[in-house]
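With one protein chain withheld, the remaining protein chains of the complex are depicted in position.
Entry: chain A
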Amino acid sequence: MTSWESKALSFINQTSRWDKDKHISSFLTFSINLLKNLFQTNITLQIEFEDESTARVKNASPTYLDDMVLDPEPIRKLLYSNGFKTIYWQSIPTAGHALKDLLQAFSSAIIIPLATEPTNSIILMGWSEPMTFNNSFQECVETIRLRLKEILTYSQQQQHFQKVASRYAAIMHTIPHALIFINNDGFSGWVNQPAAELLHLSGPGEQLPAILSDAMLQLRSKTTNAAEIYQEAMRLFSSQQNSITSWEWKFASPEEMSYNVTCLPVLSQQVSGRLWIFEKKQG
């Protein structure tokens, strides 16, 4: 096995063993650092095409290049003119290319385009000394390119999911009503901040249905109209409509108050459960 083949295998092995408990944003940083070490580069970085007027340097070594903003259009033209294939510059053109600001002091460079959604990137590696990019080297780079694309796609998807989850959690926690969702799978449930307070749970977010059922039972036991609530519940579970609105739960302590409770089935392709909404009644 040639040394370039073993470097490609090493990259795949090491990135496969990346600790998934770490924050996802560090996965690409880890992978690009690994590239730097495997290829002994003098400059290694990612350029992400953020929008029509922004190509931003990320995960750079040397680090002072991080956050540098470049115009994306000339870089896109360069990639286009090379058919979006990896560009191997054994000798870097002296002028007239889109990356001249970054490659002023270098002899050789490669540019690896990574087409992913929602944003595309390139990985740039450069060397101060002239390099020879033979077939084995190029095969190694192309193997690594496939793995890099997987890593970038996975990172972007995870970051997207985290962002969506954070956004919906923030919205749900801001709703003043107590929201309790119990999944029919028996393994998952969710409460917002007001519900966590109402049910005296340790905190909002994911909760086991068993814990939620127990907490709701305790809440019901504190009501002053428990018999009425029980009868309404029986009607709910035997009715075809399978939902209740304007269901009153009354409490005498710590202060006299009542909640307008709604209980609705939640049905979609992926989710089947029940949503409880407790709205504090005014006056």
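Just a few scattered comments:
Just so we're on the same page, a contact is a pair of C-beta atoms (placed from the backbone, for glycine too) under 8 Å apart; a residue touches a chain by one contact, two chains touch by 3 or more; residues count from 1.
The criterion applied here is as follows: contacts and distances are computed from a predicted model.
For the omitted chain of this complex, the UniProt record lists the protein as "Sigma-B regulation protein RsbQ", which is one of "ABC transporter permease", "Sigma-B regulation protein RsbQ", "Molybdopterin synthase catalytic subunit" or "Spore germination protein". Only one of the listed residues, A:S25, A:T54 or A:Q162, touches the absent chain: A:T54. The chain not displayed touches chain A at residues 50-54, 56, 64, 67-71, 73, 101.
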